[in-house]
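Note that one protein chain is taken out, while the other chains of the complex remain in position.
Take a look at chain A:
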């Protein structure tokens, strides 16, 4: 198992490299920050920009070389640099917002904010989806089943931005009725709050509830349908019938034989919800005014801030690959027929 995990982790490297090459090409070719900046300066001063300024901009952002060269220098930091670039040396590259905007600092602080949201939402959606799927399957064609099915498809059909706005408005109205702020709908925590992990968590809880709910419901629907189908299949299987014929009580059969086996396909599928939640976080963070990674990447994309976008791509790529790794490991743990040599 350890060997398997190590091998899978090593295999993540070429996947990540491929992803960065594709993204780099896409981001880099789709905008030209130097031209944008020159245009801005021209607009504000009303005079043509001297060639020396353009050269300075180009060299500080490494735009004085070709795209492959720029990618190479972004990755390795080898060659003629200003000492602020090179992923392998732990440097993320210069942001076009200037030296005040340090990508490394932004990314590292915002990552935990986003991870908090994404992780809670994913775990909650998997948990609730499994529960709802099992209840739906056991009580097939009952009113409960139909209700859960309807709710599932409702949230599956609703885009995150619409769901987010709706929930935010709902939370505001509830707050008004109750006359207190049960739900915080703007920001991710009390600004400047410092303390140990637990205190931070308690402080951020009212901020966390509504956005997590929004992100959760988006991922919940698909997984719960999946769980329902796989549970139904297993419930009709011969070994569930044999377990009942052995005299095992119905509830125990459902838990020990049906659910345990029905979890296998879901466990391999559910961790991929992480990637869905990473995407959803972009929108959710914007709506609820979180200063997370999603919003940062959105701004970076709008500004054409290549190196900032690349930082986001790399981090979300790692998160997704970790999700895939977890699903592979779960598969091996849950299903004895799978062996990792």
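By our rule, contacts are C-beta pairs under 8 Å (C-beta built on N, C-alpha and C of every residue); 3 or more make two chains touch, one makes a residue touch a chain; residues count from 1.
One rule holds for everything that comes next: contacts and distances are computed from a predicted model.
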Chain not present in the shown complex, as UniProt names it (candidates "Pyrrole-2-carboxylic acid decarboxylase", "histidine kinase", "ATP synthase epsilon chain" or "ATP-binding cassette domain-containing protein"): "ATP-binding cassette domain-containing protein"
Option touching the unshown chain, where A:14, A:83, A:197 or A:247 are the choices: A:247
Hidden-chain contact residue, picked from the options A:32, A:58, A:299 or A:335: A:335
Chain not shown, touching residues in chain A: 237-250, 257, 260-261, 264, 334-337
